[in-house]
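Below, a portion of the complex is reproduced, with chain positions unchanged.
By letter and in written order, the chains are A and B; residue numbering begins at 1 in each of them.
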Amino acid sequence: MAAAAGLRALGAKGSGWLQRGPWAPLTTGFCSRGPAGIGRPEPGPRPTIARQRDGIRNIILSDPKRRNALSLAMLKSLQSDILHEAESQDLKVIIISAEGPVFSSGHDLKELTDEQGPEYHAEVFQTCSEVMMLIQSHPVPIIAMVNGLATAAGCQLVASCDIAVASDKSSFATPGVNIGLFCSTPAVALGRAVPRKVALEMLFTGEPISAQEALLHGLLSRVVPEERLEEETMRIARKVASQSRPVLALGKAAFYRQLTQDLRTAYHLTSQTMVDNLGLPDGQEGIKAFLQKRKPIWSH
Amino acid sequence: MAAAAGLRALGAKGSGWLQRGPWAPLTTGFCSRGPAGIGRPEPGPRPTIARQRDGIRNIILSDPKRRNALSLAMLKSLQSDILHEAESQDLKVIIISAEGPVFSSGHDLKELTDEQGPEYHAEVFQTCSEVMMLIQSHPVPIIAMVNGLATAAGCQLVASCDIAVASDKSSFATPGVNIGLFCSTPAVALGRAVPRKVALEMLFTGEPISAQEALLHGLLSRVVPEERLEEETMRIARKVASQSRPVLALGKAAFYRQLTQDLRTAYHLTSQTMVDNLGLPDGQEGIKAFLQKRKPIWSH
């Protein structure tokens, strides 16, 4: 697990919120792409960029020339950035965004020709599935911030995040069927996010839905005008980052576990989760602070 | 089972539909809170009020000074009012509403401090879970009528009802995370009512959603202007109360049972339910009445 090399500092970019304000460079381990500096960093071997400030980690799909295709390299880079010091109490929330007009176009088709062969194909889909499941099993909330087109495994990535905020110009599609490759793995995440009729029309026709439709049907939690996308995403991220990390971790794990259980089992599990939560130092601190009408001071 | 003491007559209240028209007092057993009279009744030991007319039982969370907190006493009172003569053919539908600007603020935090200890905490969550499951297993439809803020276990109560009608000024939140207590048990009901991204944004940020958003995402079945809330809820309740009680009971039980089954098992179960339904006296009476173009006369 090469997670230690997972995060790199972001050099100053042409636009966007990442370079506004004093984003401190991370540890050397994070800065594997070379020194941050004025101007666009030279393209390196790793196609994601990550940095972290105030508990908020930003991971940016950063291969716009290839429409941020989820190549095996991109998937491993993303996985590494998500896993990097996942247990650190300094990490509170992760935002996944993308550079350029396409959030992500999904798998890199050059990796799926028969020259590569079924074993390589299997590795691609297995790695992709692991990244998507990692998002759910990760201890901190993970937010997708989408500004543009997200297709196929790119749409799957949005559907797999805990929260998804998009600009109103964004759109979403699973167009694999157009090139004879049905979006079966994206359908796992899509089919758990939107009603099945919406999912099937997308899967069978390959046609996109708008951000508003995606919100209507549950693929997004929020849609905002493009100029407010970063502000709104950061507002949510800061709110999440202000919470107790152990409490969020406990709650997130319980949420996904109970979701597929029968009602009695789900209540049995979560009632125990509530008791465990109250046994955490932050559980008692929060209630005491509330009753004493003061701000809680979390243990981390 | 203290159900016999579960329902009390409502004294005349300052406003609201309950005192409009000739609501007959219920049996003595229901009137444990003291005589109904002019003016607000004195606060008694039980924090819910219930009365019944024309097959419609109204249960009112009636502790507005404590924002209708679901204390253990409130939960037991609610449970008792729901269970009271549940098998009586005179009961057709239950409405749960609340007094004051807050529908319910969820658990009483004073019951969750470490002075009480984990055993007491466990009793609180277990009782709460039993009430929520009771709503689903109860033979008659249960409607939430919401006019105001419903948070945490209060939001869970709305999500657990079969039908939920709210005024457009209502809002819904699971803010436990703000005080270090993730709303894990409310998440069971919430996660089965709204898309997971909506649920997780609510759970991770603690921020409220409006009634319109709640309708959009499936937490409510209907939103109306405040001045039409009682009228619309009563219209639905009367429609439900006009149906055959044994038919509703059979159908409600089958609905929840099939919902988590695989498709083939679900159709096997419900096909048998249909045959059983036709074997009920009301099943044949309804069809005969329809074919004879007359109103059915139900057996109860």
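The rule we apply is simple: a residue touches a chain if its C-beta (ideal position, glycine included) is under 8 Å from a C-beta of that chain, and two chains touch if they have at least 3 such contacts.
Given the structure is predicted, the values throughout are model-derived calculations rather than measurements.
Hey, this file places 2 copies; any idea how many the whole complex holds?
Total copies of the sequence across the whole complex: 3.
Simple rule for what comes next: only the chains that are shown with their structure count from here on.
Let me have the rounded angstrom distance from the C-alpha centre of chain A over to the C-alpha centre of chain B, please.
37
Show which residues of chain A lie in contact with chain B when the two form their complex.
Listed in rising order, the residues of chain A that touch chain B are 141, 161-164, 192-194, 216-222, 236, 239-240, 243-244, 247-248, 250-252, 254-255, 258-259, 262-264, 266-268, 270-275, 277-280, 282-291, 296, 298.
Would you pull the chain B residues touching chain A in the complex into a rising list?
It comes out as residues 109-110, 112-114, 118, 121-122, 125-126, 128-129, 132-133, 136, 177-185, 187-188, 191-192, 194-201, 203-207, 216-217, 260.
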